[in-house]
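Here the complex is missing a single protein chain, while all its other protein chains stay put.
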Amino acid sequence: MNAVELRDVTVAYNGTSVVTSVDLDVRSGEWVGLVGPNGAGKSTLLGAIAGTVRSEGSVALFGESHHKRRELAKTVALVPQHPLIPTAMKVIDYVLLGRTPHIAILATESSEDLAAVADVLHRLDLVDLAHRRIDTLSGGEAQRAFLARALAQEAPVLLLDEPSAALDIGHQQDVFDLIDRSRTEQSLAVISAVHDLTIAARFCDRVVLMHGGGIVADGPPLEVITAGNVGRFFNAEVKIIHDDEAGLVVVPVQKTAASNIRPIV
Amino acid sequence: MSTRDLRPTRLGWGWLAGSLAVLGVAILAGALIGPVGMDVGSVLRSALDHLPFVSVDSGLSDRQEVILWDLRMPRVILGVLVGGMLAIAGGAYQGTFRNPLADPYLLGVAAGAGLGATLAITAGATGEGWPIDPLPLAAFLGALIGVALTYAMGYSLRSGRTAVTLILAGVAVAAFLTAVQTYVQQRESESLRQVYGWILGRLSTVGWKEVLLVIPYVAACSIVILLGRRLLDVMSVGDHEAGALGLNPNWVRLAIVIAATLGTAAAVAVSGLIAFVGIIVPHTVRLLAGTSYRIVLPLSLILGGAFLVVADIFARTLMAPAELPIGVVTAFVGAPFFAVVLKTNRSTGP
Partner (left out) sequence: MYRIWLFIAALSIVFAACGTDEGATSSVPSTLTTASTATADAAFPVTITTPTGDVTIEAMPERIVSLSATATESLFAIGAGGQLVAVDDVSNFPEGVPQTDLNGFTVTAESLAVFDPDLVVYFFDPGDLASGLAALDIPAIFQPAPVTLDEALVQIDQLGTASGRGVEASTLTSQMQKDIDAIYEAADGAASATYYYELDETLFSVTSSTFVGGLFAPLGLENIADPADSDGFGYPQLSAEFIIAEDPGLIFLADTRCCGQNVETVGRRPGWDRLTAVRAGSIVELDDDVASRWGPRIVELLQTAADAVSRLQES
């Protein structure tokens, strides 16, 4: 059974279609990178899968397409692109929010919940920051906190919307390594919208290229991230380099008609 | 760090005990302070005497006993109940609307109650010949109608049931109801004094009737709000994310609003419109003890009561033998308090 199965999913705002007739299958343990130019519909598609955006068509998680809210929250966790940072909340309390679907409405957290939180804090190296206010953290630290909350939900499907958008190269690497580790350890199905094609190629088993609300390519990175596709759908000129160590590297190239094509190193 | 240190924020015993102590001192001060002097010992002995199965000679005269137990103590206890309710309702509203300046008055409770009270007063409903005193009832119904109108208006807008929409609807409804009330007041300016007296708030009371009237509402509504304290912490990440975490934010909001509004309407019905308590107390608690609603709600309930008792002491002593309307005292503290809130809002938030 697929962890995530989308059939003919469409999302329309005010008559304009933002996501059009999308079919997608994702298995547990798979990491699907969602790439595409701005406005392609990546965030919206993630919202449709998470249930925060209303859609037509069928979104089935482990074969089930109608979930009550709590069930849904236990099945899919979403880290939005710009999570709302409550002022003055401690990191540990923020991560504890991830346990909300596991705690009865009027009850407070149990020892299992606390253990789950502690576990996540350890895994993401947030223990020293546990009692710091989340709004005082640096970008990289905050990103780890957002991820920690999502992981605390213990949902088998993890959706990430541009998880490294505001991070420097070092922190980018950290976050993606973390996601990779969690994915392997818990056999999560991960779908992340990524803007950096090189990163997508490095970490994702599969890359899904979106354009204008639809999926135009779906396959292993080597097949999808080609100079042709990038040129056509991103309107950018790139050179694809295959490096033994770094893997597939996407490098922007000067847009000139002349023959001097110099890669920007 | 061991797992034992990884505890989420909880209300510390120290804060709880300290707040209860403050409340106790406030109640004692309220019982002792007044134009007719009584000493601490006699008052405490009299209190003991009132316990079942205990008989102690307090040394107070009959008249002093009447003053203490029929005039002062009901007033003090009313202050505890009303102050606590307004404070916890304010904190709850701030949490559910994620707005530091939210309190039940925001959604039309004040305007509705004010209109109800004005109509009752100008209609000459003095309570003579009525089975129950019509003034609190009119205020209560007015408050509920005000909030209902706000919800109706908010829900009818295309932008839907967001927090911001409700707040805007509340502002509109409040403005409208206040305009109607002012019109009625102008036409019947004989009763102006009475209306203003009610609007500015008063805790003066004789006997325990009003206390008994208000207790069930305050108790029930406070309990509901306290039960929802964890949920309010979840609501602080916004409706969207709270929904993704498994809550239905609209239902949580509705439940909290109902409980907070009902309790506030009852408080307003007996004591008039005492403003700012729902803003001052929760924010002070946030500044001192922490912003989690597990801390803010219980402490607001306790310290709100203490605050209003102390404010009432000032109201009846600052210009003795005249009494300042208690709403004036809270406004004096509250108006500059807004500046404090705005300045520190970046560091504490709703």
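Think of it as A and B in the order they're written, each chain with its own count starting at 1.
FYI, a contact is a pair of C-beta atoms (placed from the backbone, for glycine too) under 8 Å apart; a residue touches a chain by one contact, two chains touch by 3 or more.
These numbers were taken from a predicted model, which means no experiment stands behind them.
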Item to check | Chains in view touching the one left out | outcome: B
Item to check | Option from B:G14, B:P52 or B:P321 whose C-beta touches the chain left out | outcome: B:P321
Item to check | Selected from B:R72, B:R98, B:R229 or B:H283 as touching the chain missing from the view | outcome: B:R72
Next on the checklist: To test your reading of the contact rule: which positions on chain B touch the chain that is missing from view?
Outcome noted: 34-36, 63, 66-67, 70-72, 187-190, 193, 197, 202, 204-207, 316, 319-323
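The working rule: only the chains that are shown with their structure count from here on.
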Checklist outcome for this item: Distance between the CA centroids of chain A and chain B (whole Å) is 45
Item to check | chain A-facing residues of chain B, complex | outcome: 1, 3, 5-9, 227-228, 230-231, 233-234, 236-238, 240-248, 286, 290-292, 346-349
Checklist outcome for this item: Within the complex, chain B is touched by chain A residues 50-52, 69-70, 72-74, 77-78, 80, 83-84, 86-90, 92-93, 96-98, 100-101, 103, 105-106, 108-109, 114-115, 117-118, 121, 127-128, 130, 153
